[in-house]
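Provided herewith is a single structure, encoded as structure tokens, for subsequent inquiry.
For this view, one protein chain was removed and the others were kept in their places.
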Amino acid sequence: MCVCVLVVFVNGKFCKDPKLATAEDFFLSGLNKPGNTTNRLGVNETEANVEQIPGLNTLGVSAFRIDYAPNGQSPPHIHPRASEILLVLEGTLYAGFVTSDNLNNTLITKVLHEGDVFVFPIGLIHFHVNIGNTSAVAYSGLNSQFPGEITIADTIFGAHPRIKPDFLAKAFQLDPNVVKDLENKFGNGN
Amino acid sequence: MCVCVLVVFVNGKFCKDPKLATAEDFFLSGLNKPGNTTNRLGVNETEANVEQIPGLNTLGVSAFRIDYAPNGQSPPHIHPRASEILLVLEGTLYAGFVTSDNLNNTLITKVLHEGDVFVFPIGLIHFHVNIGNTSAVAYSGLNSQFPGEITIADTIFGAHPRIKPDFLAKAFQLDPNVVKDLENKFGNGN
Amino acid sequence: MCVCVLVVFVNGKFCKDPKLATAEDFFLSGLNKPGNTTNRLGVNETEANVEQIPGLNTLGVSAFRIDYAPNGQSPPHIHPRASEILLVLEGTLYAGFVTSDNLNNTLITKVLHEGDVFVFPIGLIHFHVNIGNTSAVAYSGLNSQFPGEITIADTIFGAHPRIKPDFLAKAFQLDPNVVKDLENKFGNGN
Amino acid sequence: MCVCVLVVFVNGKFCKDPKLATAEDFFLSGLNKPGNTTNRLGVNETEANVEQIPGLNTLGVSAFRIDYAPNGQSPPHIHPRASEILLVLEGTLYAGFVTSDNLNNTLITKVLHEGDVFVFPIGLIHFHVNIGNTSAVAYSGLNSQFPGEITIADTIFGAHPRIKPDFLAKAFQLDPNVVKDLENKFGNGN
Amino acid sequence: MCVCVLVVFVNGKFCKDPKLATAEDFFLSGLNKPGNTTNRLGVNETEANVEQIPGLNTLGVSAFRIDYAPNGQSPPHIHPRASEILLVLEGTLYAGFVTSDNLNNTLITKVLHEGDVFVFPIGLIHFHVNIGNTSAVAYSGLNSQFPGEITIADTIFGAHPRIKPDFLAKAFQLDPNVVKDLENKFGNGN
Partner (left out) sequence: MCVCVLVVFVNGKFCKDPKLATAEDFFLSGLNKPGNTTNRLGVNETEANVEQIPGLNTLGVSAFRIDYAPNGQSPPHIHPRASEILLVLEGTLYAGFVTSDNLNNTLITKVLHEGDVFVFPIGLIHFHVNIGNTSAVAYSGLNSQFPGEITIADTIFGAHPRIKPDFLAKAFQLDPNVVKDLENKFGNGN
């Protein structure tokens, strides 16, 4: 509605005639259901952005739910177009972000329990790890209808096609064969 | 951090020297605790914005928790500087917003259960009512570090000093004495 | 021109090929003509936004003229996407806005005479009443090409379909029958 | 209020504690008084921006009144930070703007009578001339609390210190002595 | 990519399906080649904006190269939608901008040598002149994907159709015949 009413094509979503908009355009269900965390990282993200909720188009806000198995982690990643405010719904997380080069790459961390809120500024690398004995659940709000997500390991070592191993070897001070091995793992979606 | 690092006085919050920033600046606890809903409306809001979390300054995002007693309601209100994405954590809500005058003041509503998400566009009047038999809890993300809240009834009938009853009587097609009565109720914080 | 030159579909208005733009795209006539104020509120608004002036698309500015019969009023309303700067061209107005909940819903008012300017911040509820013996005229500039208008009474009590009377009765501390009566009045466009 | 409430130092205006804000902070009088047009150009501008109305700080809107003697003109100028929507209150203006180099510097003009509205996109050179037999008056809204004004002739030929005449002679295909003469005229405030 | 990925029609450029984007969409060659400066002003600008690089759409940045013959000049001009940061690659420039009317049209200038950087704020009139004995080259970054360029002399005296000479004569304190002469020169692209 509102802004969206007048927007037809902004951000690539075709906004319907606002006179035809219904509650369904502003609605999504299912964020109470635990995501499947039986994967390598023991983590699952359920998104609620403009791809699931067309009415979010031009509104500049979105959200997602994160499930963590014990020891599961949301690995180092960035949202290129949004800051994030995270609420722990269940469990105990260890969350942190790292400041930029000119601030000495300082690690800012906090152990978060149920009901704790933590903030991740736009574009900074951050992560959260389930350090409790049970599953953990968090819910985050972000100030973009399509914040994007760039998982560092997947993006660096799992790019398609792969980044030349020699380049990454130098950048990360790794043996080129280690890089190749990482690229094999991440490039195949592992 | 990040943007905030360089911001000293934006939006009235004095940003500390970023080299002195700590995790506490980005942290808030207590959103797991039910707010006290023993009030006329049976509702309570716990805020997590720049007033509670100084690190939010300039980041353009915030959140709050809402508790509803049975039949409790978050009455018609607006956020003048933010859109909102709400997640139902417990209970059953009836939520809605009304479009602007040029769209015929159309009411868009939805019954929301646990895990449902609903969106309220910036500046539109919206409300949510607990229509279940138990307490309800919701958590919202907003795209402003200080979104503001304007509860319609409190603002119209509870302004300090009061708006001239004759004006409101005409605007709302109410008897001036009814308006005076409302102003007595709302102006005293009832 | 300018920004608009390159904008085809932003905000839902189809911007013509800038090479084909003419003065008509940036022009509107008729704001010297008094609007018809023979209505319940004794007020009339003549708009000059992107719906009347297609060249405003993406330029972020618009305007309107307001006519007030004696005792006429622009009732409590908000513009969800713009701040407003009003100039009194004729007559005497009593204008005001109410601050948000966290500032105690403070009423800020001023009697305005010809040549006076008053400002209404984005998203705040405001109103202006003709308190003179003659017709009054004002002209306002707003910082959005489509600022929107939400008249509180029409939106709360005249929504289509109506908001459940019990909810509004609780929110506004009114008898449900009074709410029903109001909804009958406003819902029928009275 | 609103946004400004929380802004202390944005845009160089020290915003007072919002709890101390009064109606005077949002008010300006005197725009009904004709400005003095007994000057070379026969024009006068009365401003209503953040310098006169401190409450405009961060609100992104402002206005001004323009008076024109017969044959008076608002000479070619730009507002570096705002688009403008102009309403003719009295008289007959010939108004125009010129598109940018890549659109062939097309002149878009319109004769404007009382009640006509015309739009000037951000950063484009525009002008308005009183082509009627009487004084003319216009009122403009702009989408910046401090839009700025750059009168081309004063800026080019009246800069302090002067721009080297040889440079301007080449740029404007004028004899250097003509440039010097212009600089003498404009540099002294004529 | 990124933002653009989701943008279909913003700013009038039809963004391709991001899954089909290639490196060519983010690439331009040829800025090492001197532009042809055998023209009246002895200057040439090679652009690198969204018209040449479609992937710039929505990214808010662009660039251009400027070549200057000895004594060549980039004449007084403005970018209506961007600030500019210029780097001198070769030669010696005299660069300046003029502040707005309310700051007394102050001329701010600097002689720039190879490796010097100078900044031109959005919407201010600026110029750069090759004051060395050799060709000069500069490269500029701007914060808009389509910053626009308004050369003052071409826009004022070379508009199509021409601005009425009497108006410009008064604005610039020139004889109308001088204005006509200028308009003949600039209107024909000289």
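General observations
Think of it as A, B, C, D and E in the order they're written, each chain with its own count starting at 1.
Just so it is clear, a contact is a pair of C-beta atoms (placed from the backbone, for glycine too) under 8 Å apart; a residue touches a chain by one contact, two chains touch by 3 or more.
If you're wondering where the values come from, they're calculated on a predicted model, not measured in any experiment.
For the chain left out of this panel, the touching residue among E:Tyr68, E:Phe118 or E:Phe186 is E:Phe118.
Per the touch definition above, the residue from D:Gly42, D:Gly55, D:Pro80 or D:Pro165 contacting the chain not shown is D:Pro80.
Touching the chain that is not shown, out of A:Ser29, A:Gln52 or A:Thr151: A:Thr151 (per the contact rule at the top). The omitted chain makes contact with subunit E at the following residues, 1-5, 18-19, 21-23, 26-33, 48, 53, 55-56, 59-63, 65, 82-85, 87-89, 96-97, 99-100, 103-104, 108-110, 112-124, 139-144. Touching residues on subunit A toward the chain that is not drawn are 40-41, 71, 73, 75-76, 78-81, 94, 96, 98, 100-102, 104-107, 121-125, 127, 129, 148-164, 167-168, 170-174, 178, 182, 185-186, 190.
We take it that only the chains that are shown with their structure count from here on.
Interface repeat of C-D: among B-C, D-E or A-B, the matching pair is A-B, sharing over half of the residue-numbered contact pairs. Averaged C-alpha coordinates put the centre of subunit A at 26 Å from the centre of subunit B. Subunit B and subunit E have Cα centroids lying 47 Å from one another. Taking each chain's centre as the average of its CA atoms, subunit D and subunit E sit 23 Å apart.
Annotation for subunit C: residues 2-3, 5, 8-10, 80-81, 96, 100, 104, 121-124, 148 touch two or more other chains.
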